[in-house]
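Everything on this sheet refers to the single structure shown next.
Every protein chain of the complex appears in place save one, which is left out.
Order of writing sets the labels: A and B. Residues in every chain begin at 1.
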Amino acid sequence: MVIEMLFRRIETVELRDVTKRYGDFTAVDHVNLEIIGGELLILIGPSGSGKTTLLRTINRLVEPDEGEVFINGRNIKEFDVVKLRRSIGYVIQQIGLFPHMTVKDNIGLLLKLEGWSEEEIDKRVKELLHLVALPEDFVTRYPHQLSGGQQQRVGLARALALNPPLLLMDEPFGALDPILRKQLQEEFLRIKEVLGRTIVFVTHDIEEAFKLGDRIAIMRDGRLVQVGYPDELVLNPADEFVAKLVNADKKFKHLDTLKVKDLMVDVEKYIVEVQRKDELLQWMRDKNIEFAVIVEKGALKGVTDLKSLLKSQDLEEALMEPLVFSPGDSLASALAEMKRRNAFLGVVVEREKPVGILLANEVLLKLL
Amino acid sequence: MDIRWVWESQNLAQRTLEHLRMFGIALALSVVIGVLLGLYLYRRPKLAPIAFNVLNILETVPTLALLVLLLPLLSLGEKPTIAASVIYSILPIARNTYTGLTSVERSYIEVAKAIGLSEREVLLKVRFPLALPLIAAGVRIAVVFTMGVVTLGGLIAAGGLGAPIQTGIHLYDRDIIIVTGLWVGALALILDGVAALIERYLRDRYGRR
Partner (left out) sequence: MVGVERVLGAFGEHLVLTYASLFLSIAVGIPLAILSLKSKRLASFIMGFANLVQAIPSFAVVAIVVPLLGIGFTPAVFAIFLRALLPIVKNTYVGLSEVDEAMIDAARGIGLTEWEIIRYVRFPHAYPAMFAGIKFAAVLANSIAILTAIIGSEGLGSLVFEGLASFNTDKILAGSIPAILMAVFIDISFSYLEKRVTPEGIGGG
């Protein structure tokens, strides 16, 4: 049952001088790119920039006119193309599920072709459905009975069926409406951790790129313009085009003029007035939150989190004095202070009453 | 292969004229009846499924069987041949006319109504012209059917090019069969080709862009 994948783990994927022309048009122009094993690399650029074509040279759906692609140091031309593709997962924008097959048959097709038994297929399909957050009884449904978002999750499950170490994704959320897209992006972030594999992800949406990617490679007119970590791109854009793309200048200006009140999160759901530890515990469990802001007669008393609460004998012990800001404080200095004290949370107070919360990672996400 | 001999002994010139004459009459009748029927069904869409079902069943009847069944009614010769041709050819024309008229894009109809055309004017000035390419496609099919049935007419004394073919088979004469057979084939291809050109022209002029 163990599939002989061509490679167990990806160390590197190297595109050397890859060039592809269609008649007079050069789709990909001498691109050199190295993808590090285990990372999620984003390929981003306007339409016609060659990002999809470049992606497809990796699983040889496109054969370059010049240049070579290496996986773990071996030229992919050496491999049998079908074996190569079975060792690589592939997800496309239009999803491409087979309409005449059930969800189970769609996901399990490759497994069946590789000779897995019915039970093994069954088990694996259920595992995969679980991973992409779809109910098990979807196995007998047909694609046309699923929504766009559900279909794309099945598409992802199908790509992961054989457990490939490398995943290629071509604007997978592109065909979905913005709300659904955000939702799937969140979920994908969660899955990304669980999967822990090398992913090359094409998109034209810079926000998606910053949200999901480890490194980002920017393409234009078939050329690779810049590749690097998000903050490198923001701080050191290679040219006007990149700067515009990542909104570098805008972001900086933004940071200077923002106030705490611009980015604070609503505190309502974290406020509680209690005396005892067990009351608080129960309340936090009911609300499914990890930390709480304790008040007395409306005024801020302190904050605590689940961990501290469980370790302490009573509420007094668990209470901590939080960092306190006022709404008009500069955001930049507030964040700096939080960083210094290593606090993940700050309470925004007006006349001793809590009016908002500043959460470090929320802020960053919102900025980007 | 003595083409000249076959041509003369079998009187192919005459036969060709007979053949084309029957073809012309049959086709003309089919087009008129077919288009009118399509129009009528467009007006009464409820009848469409029944009408098309009946016509569909008629289409499956073996050609020769239909021909001979008409004999008691129309005796031998041209009449049953033309009648059978028309019966076969109505369906493609009527069906295409109906589909052509009903499936004109909503936007065109809405614009026409918006600028103030009456239902009848919409039909004449918008639906019908836009349906022409499809109708032409149906007529093309009818051309092929009609040629086929008229050729068979030779078996029931209708004359036409079917007669020398029959003679050729009975006499087991290779030359007659090949010359006449190829000649009929060529005629059929030419007529089909002409119909195709007309269809193409109409499609360019009135077709969806």
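Note that a contact is a pair of C-beta atoms (placed from the backbone, for glycine too) under 8 Å apart; a residue touches a chain by one contact, two chains touch by 3 or more.
Just so you know, these numbers come straight off a predicted model, no measurement behind them.
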Residue in contact with the excluded chain [from B:Leu20, B:Leu36 or B:Val61]:
B:Val61
Which listed residue, B:Leu17, B:Leu182 or B:Leu197, touches the chain dropped from view?
B:Leu182
Touch residues of chain A, complete complex, unshown partner
56, 59, 61, 82-90, 92, 94-101, 109-110, 113, 142-144, 155, 158-159, 168
Write the list of chain B residues that the hidden chain touches.
56-57, 59-65, 68-69, 71-72, 144, 147-148, 150-152, 154-156, 162, 165-166, 168-169, 172, 174, 177-178, 180-182, 184-185, 188-189, 192
